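The complex appears here minus one protein chain, its other protein chains still in place.
Up next is chain A:
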Amino acid sequence: MAATFFGEVVKAPCRAGTEDEEEEEEGRRETPEDREVRQQLARKREVRLLRRQTKTSLEVSLLEKYPCSKFIIAIGNNAVAFLSSFVMNSGVWEEVGCAKLWNEWCRTADTTHLSSTEAFCGFYHLKSNPSVFGSCPRKNMQITILTCRHVTDYKTLESTGSLPSPFLKALKTQNFKDPACCPLLEQPNIVHDLPAAVLSYCQVWKIPAILYLCYTDVMKLDLITVEAFKPILSTRSLKGLVKNIPQSTEILKKLMTTNEIQSNIYT
């Protein structure tokens, strides 16, 4: 303890470890009210897996019910827009289920009626080609993950102004033998959140997986960013799935105009 110039007594900083720990313990002791609030929040948090037609819960693990050889995950609105206009536009895709979740960071307080714009994940399978989400054994499964990241997160020696954003980078697991359609992600860049979790899981369980990461300067839904994913259509994993590219471009444009929120800040 030390006295300051103004006469107040303050705690002097101390580099002795033990003393600090005691102080921290005191601060962390929570009141019964805190505990109660935390327990209530924990009860409210939920993740629900629903079957499409009946909206009843999917008790059985999705992959056991619909074993698949190609699994494509899109994370973020640009990746999802790419997938829905280019891949899901060709062929008939059937929604087999969805996952909805709620936790205290979600913006709505209503836990019973979650709209599809909230935290939401849809599972679709291709009706015409059963090997995509079909009946092949799990051993031959290949996973493709698409996601976006802001270009300011990209660490490089070059100046960010000269980067040709948006651009694609790839990261693959050891078992993925096919070549990527774009350069690999260099060090010291790392992948975050859900794509990182999926990729780590695949690496541990020796599942061939590749992540395509698009670095862009616009994080909201944007035509140029979505089109940056186009080189992926030439890879082996997505080749057979995409048929009609001009039509897909039209659908993408429609998606853009319906989702456009015009702000007056920029001209």
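Criterion: a residue touches a chain if its C-beta (ideal position, glycine included) is under 8 Å from a C-beta of that chain, and two chains touch if they have at least 3 such contacts; residues count from 1.
Definition applied: contacts and distances are computed from a predicted model.
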Checklist entry - Which name from "Proteasome 20S subunit alpha 8", "Eukaryotic translation initiation factor 3 subunit H", "Gamma-secretase subunit APH1-like" or "1-aminocyclopropane-1-carboxylate synthase 7" does UniProt give the chain that's left off? => result "Proteasome 20S subunit alpha 8"
Checklist outcome for this item: Contact with the hidden chain, among A:T4, A:T31, A:Q187 or A:N264, goes to A:N264
Item to check | Per the touch definition above, residue among A:K44, A:K155, A:K239 or A:K253 touching the missing chain | outcome: A:K253
Item to check | Contact set of chain A toward the excluded chain (per top definition) | outcome: 160-161, 164-165, 217-218, 223-224, 253, 256-257, 260, 262-267
